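Comments concern the structure below.
Showing chain A:
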Amino acid sequence: MSDFEPKIIGFLCNWCSYAGADLAGVSRIQYPSNIRVIRVMCSGRVDPVMPLGFLAEGADGVMITGCHIGDCHYIDGNLYARRKFGLLRRLVEKAGLEPERVMLEWVSASEGQRFAEIVTEFTERIRGLGPVACDEETRLNLRAAKAAAEEYRLRALVGKEEKLVERGNVYGDDVTQEEFDRIMDEAVETEYTRNRIRLMLAREPMSVKELAYRMGEEPGNVLSHVASLRQRGWVALLELQGNTPIYHAMEAS
Partner candidate 1 sequence: MMDKPVLVIGGGVAGIQAALDLADRGLNVHLVEKSPSIGGVMAQLDKTFPTMDCSICILAPKMIECSRHPNITIHTLSQVKEVTGRQGDFDVKVLKEPRYVDESRCTGCGLCSEKCPTRVSDGWQKGLTERKAIYVMFPQAVPLVAKIDSEHCLYFQKGVCQVCSRVCPAGAIDYTQQPEEISLNVSSIIVATGIQELDPSYIGEYGYGRFKDVVTSLEFERLVCASGPTGGHLDRPSDGRHADRIAFVQCVGSRSHKNGYPYCSSVCCMYATKEAVLIKEHDPGSEVTIFYMDLKVYGQGFQQFVDRAKLHWGVEYVRGRPGEIRRNPITGDLVVWYEDTITGDVYEKTVDLVVLCTTLIARPENKELADVLGLKLDEWGFFKSRDPVRGHIETDVPGVFVCGCCHGPRDIPESVAEASAGAAYAAEVSRRCTP
Partner candidate 2 sequence: MRYALYLGCTIQSEQFGYEASVRETLPRLGVELADMEGVSCCGFPALNSVSKLGWHYLSARNLAIAENMGLAVLPLCNGCHLSFVETKHALEKDPELKNVINMNLDKEGLSYRGDVRVVHLLEALHDEVGTQKISEEVVKPLEGMKIASHPGCHAIRPSDLQKVDDAENPRKLDDLVRALGAETFDYPEKIDCCGSQLALTSGRVTLRIAGEKLQAVKSYGFDGLVTTCPFCFKMYDGRQRAIKAALKDDSLSLPVFYYTQLLGLALGLEPARLGLQMNRSPVDGLVKSVLE
């Protein structure tokens, strides 16, 4: 076993999971000490932005636990937690991390044993995965993912997912999970890539070709992203080197 001690953040909902963690204590059930707990009122409170931020700043894994489906103290907050987690996983993967670095589990107030088991299992899992690479590239990607999670489009989609998939759209016809996932994946791809471009340009101005090369992307795609970023006023033309335009990022408004 490596001597690597993972840094793990745990979001626990106040009503079930946090109580479950307390019960583990009352019952003196032992588990690895790596986890650092942040108490929230409801698992639905956990905005994907936060875990992504923590991963970007040096956390090795983030665990979110809530009441079992149907037991939510706030009726259905954990349903939304489940939707948000979907986005979180997608973005973690986009940023080039193992999606297993984030976990969502349900722990009731009577499941002290289960809580301990989950924490143990998760800690060992992260131990196995090793630390998140601290090279600048990974950090930038994670920040891009975090920025993407702040984007209106993704947040609006996740916000409506439960209703769209479970209750159908305003026109009464319901969207299948598959259809929704397709839309979602496409949106995640776009928002992530654009934010990545923005951050790369913030670091050093460069040409579309250079961007495409570094990102391993089709210059055509990159150009169209750059175009829409310009419309948003997030990147701008810095200068022309010969007849190659060099772009740089503007201060995010």
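By definition in this document, a residue touches a chain if its C-beta (ideal position, glycine included) is under 8 Å from a C-beta of that chain, and two chains touch if they have at least 3 such contacts; residues count from 1.
With respect to how the candidates were assembled, all candidates are chains of the complex that A comes from, given by their letters.
Bear in mind that the values here come from a model prediction, so they are computed numbers and not experimental data.
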Out of 1 or 2, the chain that touches chain A in this complex is option 1
Listed in rising order, chain A residues that touch candidate 1 in their complex are 15-16, 19, 23, 26-27, 70-71, 108-114
